[in-house]
Every structure is written in C-alpha cells, then in structure tokens.
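Have a look at the structure below, then the notes.
Heads up, one of the protein chains got dropped from this complex, but the rest are sitting where they should.
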Amino acid sequence: MEYTFDEYQVVNKKRHNRFKYRGSKTAYLMLLPAFVLLSVFVILPLVLAVVRSFQDYNTGAWVGFKNYNYLFTLDKLYLKSFLNALIMTAIISALLLIFSFLFACVLRAMNNKFGKVVKVLIYVPFFISGIIASVIFNLIFNYGGGLITSICVLLDKDPISFTSTTPLAYIAIIAPTLWLGFGYNTLVMYAGLINIPEDYYNAANVDGANSFQKMIYITIPNMKNYTVLLVINMVTAYMQMMEIPMMMTGGAPLDTTLTPVLYLFNSFRDPSRPDNVTIAGAIILMLLIMAVNIVVFKTLRTKRSEDA
Amino acid sequence: MRNVNVRKLVKTIVFTLICLIVAAIILFPIIWMLPAAFKNKAEIWAIPNEWLPKVFYTKNFEKIFTSNLVNDYNFISSIGSTFLVSVIAVVLSLLVNMFAAYVFANFEFRGKNFLWYYFLITMFIPGITILLTSIRVVSVLQMTDTLLVLIIPGLVSAYNIFFFRQFYYGIPRSLEEAAIIDGCSRFKIFFKVFLPMSVTPMVIIGVSVFMGYWNSFMWPTLTIVNNSEIAQVMQVIRILNSTYSGEYGIVIAATILSIIIPLTLFIIFQKKIIAGIAVSGLK
Partner (left out) sequence: MKKVLKMLLPALIAIPLLASCGSKKEQEEPGATVVTMYLRNFEEWSNNYMNSRVSEFNSNMTDGIQLRVKFFEDEAYTDAYKVAKEQGQAPDIFMCSYGNIFNDLVETGDAVQLEGLIKQEYLDDIKDNVKDMMTYRGHLWSYPQLTEPSTLFYYSKSALARANVTVPEDGKLTWDWLYDACAKVKPTLKRAQYCVGIPIGSAAGWATYGMQYNLTNGLAISEDWKQCLVTADSGYKDLCEFWQKLYINGYVPQGAVSPKGSYNDIIEALTMNKLAMTFGGSWSIAEIMHTYPEKASDIGVAVIPTKSGDTSKVTASNGGWTYAISSQSDTAHREAAAKVIEWFFAESAERTAGYFQAAYYSKAAATKSVANYISEHVTPSMKEWVDVIDGVASKAIPEAIYPWSIACAVTNMLETVALNPEAPIINAINACYSSISEIINSPDFPKKPE
C-alpha cells in the first residue's frame, strides 16, 4: 500500500502523537508525589489563608476586608515595616550590585590559581544562616562589649550603639546581609563576565577603545540579564528579611528596622493581635512580591524575544 | 614592551592586593569569632575585648556536649537530628522534583500546561503567607512534633523542578528514543538514561536543599515545640542565644559546631558548586 505525500504526513503525525502521548499514565504517576505534596502543603494552605483573611478569628464569620483594614488603621506599624524593608532592600541591592560587579571584574583579571582560591573563600558565608551571621556579628556590634565598643574605648571615644540609634541600626542589619550575599552575587557576576565573547573585546581593541570605553560599551550592556536576575533574587529575598533584624535589633530603634516578615512573625506570637490579621498582612506581602516578579519577568521575556 | 610588562605587573599586584583585602574582610568575622568560644563569662564581653582569650576556657564546649543545656534541649542531638532530616530531605526532594521535571520535559499529556502553571505559581508564594495555615494543615495531619513535619512539607520546590527541566531539555531526544526502541519503559529510561546524566545538577540542587533544611529556623521553631529531642540546630542556637547571652562563649561554641558540616560539604563539592553558580544564576 502506498501513501500519497499528504497521507504520509497524517500517518506520521499520528504516529508521532502516539509516541508523544505514550505513557501518559507514567507521566501522571511520576508527577503524582510532587503534585500531592504541593497541593497539600502549599496550595491548600494558601487557599485556607485567603479564606481566613476574610474571616473573624474568634467566630469564623465573614468580615470582608476588616482584617486588612486593621493593618491600615489600627496598627500602622505594618505599613511602616514595608517602608523599612524597601529602604534596606534598595541600599543592600545597590551596594551588592556595585561591589560584586567590581570584584567580579577584578576576579576576571586575576585568572590564576590565587583567583580561584579567592573565589572559594568569598563564597564561604553563603553557607551560613541569618541566625548564625547575627551571632557572629553580635560580637562586633554589641554595645555592651563588642569589638566596636572596644575600639571606641581604646581610642578614648564614647562607644557608639549600632543597634539602638538611627540611622546606625541600618548598618547593623546591612553589614551581615552584605556579608552573606557578597560571595554568591560576585560569582554570578563573574559567570556573566566570562560568558561575554572575547571577540567583542578584540574588536574593540582593534578600534583602539580604552578600558573605560570597553566597560561602558561592552561589559555593562552584556551584563544586563544577569543584573536583572540578581535584582529579582535580591528584592524577593530582602523584602522577606527576618532573621537578621530579629537577632540584631529586634526592629529597634523606633521600629525603623522592623521588616514585614518580622512583624508577622512577632504578631503570630502576640495573642492580642488576631491571627487572621497576620494572615491578611502576609497576603499583602505575597501580592507585592508577585507583582515585582511578574513585572520583571515580563520585561525580561519581551527583552529576550527582542534579542531573538 | 618593557613598559607594558611593568604595567601588567603593577596591575597584577594591585588586583592581588584587592583580592587579599576582600578575602580578609569576608573572613574576618569568622576569624574574630573562633577564639571567643574559649572565653569565659568575664572575658567574653570585657572592655577592651581581646582577640585571644587570656585563660583558655574549655568549659563552653564541655557544656555543649553535656545534655540539657536549656529546657531539655541538647545541642549535639539537635545536630544529629538536623543532619538526619537534611539528608533524607535531600534524597526525597531530588527524587520527587526530578520525576516532575522529567515529566514536564519529556511527556505530552492532557493538562500539562495547567499543571505547569499550577507548579510554577508556588514559586512566588512567600513562606510567611502560608505559615499559619500550614501549621493548621500539619496539625490536622498529626505531624506536629515529628520528624515528618520537618521533612515532608518542604520537599517540592518549583524552582528545583524548573532547574532540572531546563537541564533535561539539553539532553538529546535521540537518547530517549533509542531507549524506547530498545523496549525500555519511560520509567526505566529515567533511571537508566536521565538519572546517571544529572549528577552535576543533583549536586548543585542537593547542596542547596541541604542548606535550606540545615539553616531553617522559622518552620521548626513553630512546629517542633513539644519534642525537644528533634529540635533543629538553628532553633536551638536561637534559644541558646537568648539564654546564654552572658556566657556567650557557649553560643559561639555551638555556632562553630553548627557550621562544620555545611563547610565540609562545601569543601567536598566546591568545584561543582562554583561551576553550578554559572548555571543556576540564570534561572
């Protein structure tokens, strides 16, 4: 039996589809564990959270936006905590981007054994949690007898409190956070840098460009995608900062270092604040983080399709 | 020509110096911390503070190794249970996430698109949003205060599935098709073809899963409340931190012990981890 070309196409497609759909039972089976776990431990709690954010904690009655309202009228601390987190996120992200980019450039130039060792060394803090970092930095910032206080005393100056005065308290939060994130960000930047084709620089050399021009016209534009991704990572992570502020300052002074997640964590423990208000607050946080991510993803995607 | 060489030399020296300074800054807090574990109550917060202890005080470690530091919490057993939890979680998590990634990369089936977005959306849900209701869920499931509550809820990660899926896209289709023609089931293909090829991403993701479990604080704090035997490291350190703020050497000793395991892990896998950053950075 012979097929015409068109018939052949149809049969082939069918066969291909059969191949593609073959074993969809296996597919469901292999997907099942992840699906169940995700549904039970992420989606279900999320649905419950949304429901509870519209209910009264004690009675379970529907109360509309009352829980959300609480955060905007009765306890404005939550709004303030967003502002704090925003300020700290902006400072930390900017500093990390600049430092890690510059140091990645240095590392690229140091293309030897020593450079490799340094890469490993600066990555060490990445394995340390916020709790541990705070314990370590407490030895430095502690007002009662830390390193800085000791240095002040040796210089015959009055000790400075980094954990209870503005704006120094920001430093007590920012320093450990930078310390934890610097290695990772630098190595990502480094990976981006070595991915820039050498030809670009060779061509620029032929044109007689100096290092500054090469930086502006080649390096920085080519790092755009890496930078955007790092920014998403950082914004998502630092808007949810909690362990370091909790341990270093506890939100003091004047609640200037209180972060949204710390506020929510505290209010979970504060019996006078209804849980459902806490949940409502957490949903606001989620929407904010989703919005940031979606906006950046969208711009990134259009950017990529343009590139392609 | 000589001029160029001199410039190169100067450049190398300057860059080496910068590297040295940065590495020193990064390592300084750790180096400053180490001797503090051997300081007694009088020295730890003394002013002015010295780097090395005058009296080499080993009681901090002795205390750490004896049981019942505070309210039945035993630090060494918390290290043990955290390690157990993390290792089991790594194995299970890799398996579950790789299964899912394999399916999304290589199968066509009804509802695939929907499921993909269903999975993907969970990437953007902050832990704190579902914290309270998750506690409700695990307590209905009678999981509170057991090791299960530490391991199970965090196993699936959309990000890890995404990561593996990208990796599987890079594996040539022909390999799989050849195996199908050989009569292998798709399930078997996963173990025969895909699993052996994904050692590198497994190390990268495995280490990050391990670190996630090792360093987790909020979840164990709120779910392991009545069973101090399986309390997790960060939880115990936090409690030590507020109980022994005077005898801070104890907290430092615990801190040092708690970073030994992650650091060993890093040293063993450092080549793969550092190489992996190049990939994982671009998610």
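For this structure, a couple of remarks:
Letters A and B name the chains as they come in the text, with residue numbers starting at 1 for each one.
Here is the rule we go by: contacts are C-beta pairs under 8 Å (C-beta built on N, C-alpha and C of every residue); 3 or more make two chains touch, one makes a residue touch a chain.
Quick caveat: nothing in here was measured; it's all calculated off a predicted structure.
When the missing chain is restored to the complex, the residue among A:F35, A:Y70 or A:F137 that touches it is A:Y70. Listed residues A:L86, A:V153, A:I171 or A:A204: the one in touch with the omitted chain is A:V153. On the side of chain B, the interface with the absent chain consists of residues 45, 47, 70-72, 84, 88, 91-92, 95, 135-136, 139, 142-149, 151, 188, 191-192, 195, 221-223, 225-227, 230, 239, 242-243, 245-246, 248, using the contact rule stated above.
Residues of chain A in touch with the missing chain: 58, 66, 69-70, 73-77, 142-145, 149, 152-153, 156-161, 163-166, 250, 252-255, 268-272.
Operating definition for what follows: only the chains that are shown with their structure count from here on.
The distance from the centre of chain A to the centre of chain B, with each centre set as the mean of the Cα atoms, comes to 16 Å. Chain A contributes residues 17, 19-24, 26-31, 33-35, 37-38, 40-46, 48-49, 52, 103, 106-107, 109-110, 114-115, 118-125, 127-140, 142, 144-147, 149-151, 153-154, 179, 182-184, 187-188, 191-192, 194-195, 225-226, 229-230, 240, 242-243, 247, 260-261, 264-265, 268, 275, 278-279, 282-283, 285-286, 289-290, 293 to its touches with chain B in the complex. Chain B makes touch with chain A in their complex at residues 11-12, 15-16, 18-19, 22-23, 26-27, 29-30, 32-33, 36, 44-49, 96-97, 99-100, 102-103, 107-110, 115, 118-119, 122, 124-134, 136-138, 141, 152-156, 158, 161, 180, 185-187, 190, 211, 214-215, 217-218, 222, 234, 237-238, 241, 248, 251-252, 255, 258-259, 262-263, 265-266, 270, 273-274, 277-278, 281-283.
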